[in-house]
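Report on one structure; see the data block that follows.
All protein chains but one are shown in place.
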Amino acid sequence: MAGEETNSGGDHDHDHDHDHPPFLAHHFDTPEQQFDSGKLGIWLFLVTEILFFGGMFCAYAIFRMLRPEVFEGCSQFLNTKLGAINTGVLLFSSLTMAWAVRCSQTEEHKKLTGMLAATLSCAMIFLGVKAIEYSHKWHMGLLPAGLFSYDPNHPHHEGGPNYLLWICMPFILIAIGTILWLVISLIRGNKFHIACAKPLTVVALSFFAGVGLGTYLESGGSESHAVAGAHADGDHASGEHAGDDAHDHDGDHADHDHAHSSAAQLAMEDSGDLDVLEHLASDATNTGLKDDVAARVRQSEEASGSFAYNTSDDAANTINDVEREFLTPSRAGVFFSIYYCMTGVHAIHILAGIAVLVWLLIRSVRQDFNRQYFGPVDYVGLYWHLVDLIWIYLFPLLYLIR
Amino acid sequence: MFAMLPGAFSLLGDQFKDYAWFPEQASTFAETNDWLYGVITFICFLFFIPIAGLLFYFAIRYRKPKGAKAESQVAHNTKVELIWSIAPSFVLIALFYLGARAYLDIRTVPEGSYEIGVQAFKWGWTMDYGRGTYNPELHLVVNEPTKLTMKSSDVIHSLYIPAFRAKKDIVPGRYNYMWFQPTVASEKVSEEELAKATQWTKESGQGWNYEKWQFTEHGYRFFDLYCTEYCGTNHSEMQTVVVVHETQEELDAWIKEVSARGSDVTPEAWGKLLYERRGCQGCHSLDGSKLSGPSYKDAYGSKRKLQTGEEVLFDENYVRESIINPKAKVAEGYAPVMPSFKGQLSDDDIYSITEFIKTQSSNTPVATPATTQPAADESAAGETKE
Amino acid sequence: MSDHSTDSHGDGHDFAHPMPVPMLLAVFGALTVLTIITVGQASFDFGSYDVLIVMFIATIKATLVGAFFMHLAHDKPFNIFIFVSSFVFVGLFIIFTLSDSQMTSKDFIPVDDAVPISAPAEPSSVPAV
């Protein structure tokens, strides 16, 4: 994070200015100037983060506008309970983070370490719950468009890899590592190391608390899933109905679209009656045959005359006029693409936040911060709140669509 | 280095002939467009000549030895600055208005335009004249507003006819439309010239060479049509020709001529024509060299290894499936980039192409080995089949 | 660039503003309540107002987080300005791109992947697309 750079310059203090406290970088005159610079720096960094996420929100907005019924249908696959719990967890971590900033300003070192550990634990619980959500969806083949393989008749793939185990693996290693660290420092009696390793062990283990919480809620929420599955199972009419509802807020387009879609359907049924289709059924690869027969019929009708190019076939084929099954890679798949991109990038930000928070925690044990020098805590806090803030929007946009 | 300059300047001289600055004006857009271009260029010179003149004049006039003081140290003059900030804005508003008005004309397709479908692919064009007639050449009728409904089967292309001053990208996943009204009909070359070129083409055994003859195989002069959106390896060869007919009847006659295999054409010859016209040759060689797609040489009747590791027999069914649903069975070592020709090739077309591919293979059950004289092949194979 | 001296407390050279704990707890409480409301309203059907309501609640929550947890309420105007202006640019970007997509969407060709084309007899002719 940008802001940290300010202060780490303190290690490089040159001897030319004797009135500089150790935490003040050589090129700053006062701690306040240093703090203000760092603060402006971190705000600018947050601006870049907002624009970074802005791109994905834009992609979301476009596809929600184009295919409201897909978003409607697919958000049924997201477990609102898990999302809501995660929102709560992140909000609580924001509280502890804000409290941590206060502690660093008031020089309550013990409490600061505690608050940072609480923030970290919440972050880990969040990831644990996410691990359950992700692995569950991967298992069902609810993946980005290119990998999407959900089959409504057999929602649970058999014999796939155990995704949950793979996600948990690095966290298991981290937990083992911290426990080892704690044990070794207990044996050696190194106070500083014990003070660091203790909270970090709690943090590492809280990931599994998150996994447990997720598993509990997911099993409780399986009923709603079954409903979603049934809904998706091919009740075409309800799908379309939902589509129309969503169209309503499209205002003037709604009626027009509806008319067109039913027309398109009628046309499809009509063509189904033609003998040509029977012909086609004999060789499914031979779709060219239909066109060929049609062309030949028309060719035999007249030898000369105007050869007007007919666009009506094409016109009936544009995106607003065709209403079809939404559980396909290019429809549901795109929803899950956006879901994974947004929540995935968000999760990466959580991971980055965890990394800097661990660094802060160790420094807080070292009692580096005081009321003249609390910048790093403040900057990381701002970053953490932004991550929370983005989730505040992600949660309703992805989970609460109806 | 300076020795090259006179040469360069003489080249510069060559360019100041009448034709040099623009291509021919051959549509209703061209005149407006060139007029607007002229106006803008004039305005540019109006600004540029004083700026450049003063720039060099000041540089020489106020050149002073080191240490000399500037004659004036005036820091600003708000009135002058406001004037030169605001005055150009009026010119800009005018330019915007003229440009936008002309643009709206170009975007608004008149009712009842003659319609032609365009399919762009790597690296060629297929114009759809309706009734199952497809041809790479774009044929129009003079003074008839024509609308193109364009789609792409792979990447973004852009249809550009310099003589019409018309351009529009063709974006996969959507229909793009453009229209224009040609104002100049293509000339027809003399029969002798055409006969000479046809004879040469027949003897060389190659496809029609537009660049060499500068007219089409039906004897029309043409306008260039380029792809202007970078689309890969042979982007620069993704060109075709635009022929403007005098009358609708003339166009209809041409369409009839190219619409389907006539009773006197063998499937092999028709298949070869389709191979050239419909873009197959851009990716599939006949001599065994590896392009974007596998070569046809000795393909028919062989076992083909697929991406998935399976093996299939290269037979009629495989050809048909690969044309209609190319991504179903992709040969090993190739990317699934071939567009589907579903609905674009009639059954007879596919049959003809299959027959043509057979002639390229020594595995063919038909006992005519592929030689460098495909014409002979065709007649032989044609007789056995028909 | 320093406008801290007026509102600092403790000794005159301090520039930290610790947030009072009750305020932090109150903000957290409000955020939790709003989360419950937003989850709760999802089970009612407000039709097209749904998105608006959800976004309105989310914006209130975001404002609370920004103003108090991120102490924007006490921060320099310049920092508030750059933070808010970033939303302006995101807005610009989304509005232009979205409106253009909407206006051209009538020409989009949908991908037809609902029905696999392969004949049932032929095994695995279509890759998992």
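Remarks
Order of writing sets the chain letters: A, B and C. Residues in each chain are counted from 1.
Here is the rule we go by: a contact is a pair of C-beta atoms (placed from the backbone, for glycine too) under 8 Å apart; a residue touches a chain by one contact, two chains touch by 3 or more.
Keep in mind that, in the parts below, contacts and distances are computed from a predicted model.
Taking the options "ABC transporter ATP-binding protein", "NADH-quinone oxidoreductase subunit I", "Cytochrome c oxidase subunit 1" or "Dihydroxyacetone kinase subunit L" in turn, only "Cytochrome c oxidase subunit 1" matches the UniProt protein name of the chain that is not displayed. Partners of the chain left out, restricted to shown chains and counted across the full complex, are A, B, C. Among B:Leu194, B:Cys231 or B:Ala299, only B:Cys231 touches the chain left out of the display. Against the chain not displayed here, chain C makes contact via residues 1, 78, 86, 89, 92-93, 96-97, 99-101, 103-104, 107-111.
With the whole complex as reference, residues 1, 4, 7-8, 11-12, 14-15, 20-23, 29, 32-33, 36-37, 40-41, 43-44, 47-48, 51-52, 54-56, 58-59, 62-64, 66-77, 80-81, 84-85, 88-89, 92-93, 95-96, 98-100, 102-104, 106-107, 154-156, 158, 160, 162-163, 165-169, 171-174, 176, 211, 224, 226-237, 289, 335, 337 of chain B touch the missing chain. One chain of the complex is left out; on chain A, the residues touching it are 2, 5-6, 8-9, 12, 16, 25-28, 33, 36-37, 40-41, 44-45, 47-56, 58-59, 62-63, 67, 143-147, 329-331, 333-334, 337-338, 340-341, 345.
Keep in mind that, in the parts below, only the chains that are shown with their structure count from here on.
For the pair chain A and chain C, the distance between mean C-alpha positions equals 13 Å.
Taking the mean of the C-alpha atoms as each chain's centre, chain B and chain C sit 46 Å apart.
Multi-chain contact residues of chain B (touching two or more other chains) are listed as 151, 175, 321, 324-325, 328.
Among the residues of chain C, those in touch with two or more other chains are 107-109, 111, 117-118, 129.
On the chain A side of its complex with chain C, the touching residues are 31-33, 35-36, 39-40, 43-44, 46-47, 50-51, 54-55, 57-58, 61-62, 65-66, 80, 84, 87-88, 91-92, 94-95, 97-99, 101-102, 105-106, 146-147, 149, 245, 248-249, 283-285, 287, 317-320, 322, 324-325, 328-330, 371-372, 374, 381-382, 385-386, 388-389, 392-393, 395-397, 400-402. Those residues of chain C whose C-beta lies close enough to touch chain B in the complex are 104, 107-109, 111, 117-118, 124-127, 129.
Residue ranges of chain B in contact with chain C, taken from their complex: 151, 173-177, 308, 321, 324-325, 327-329.
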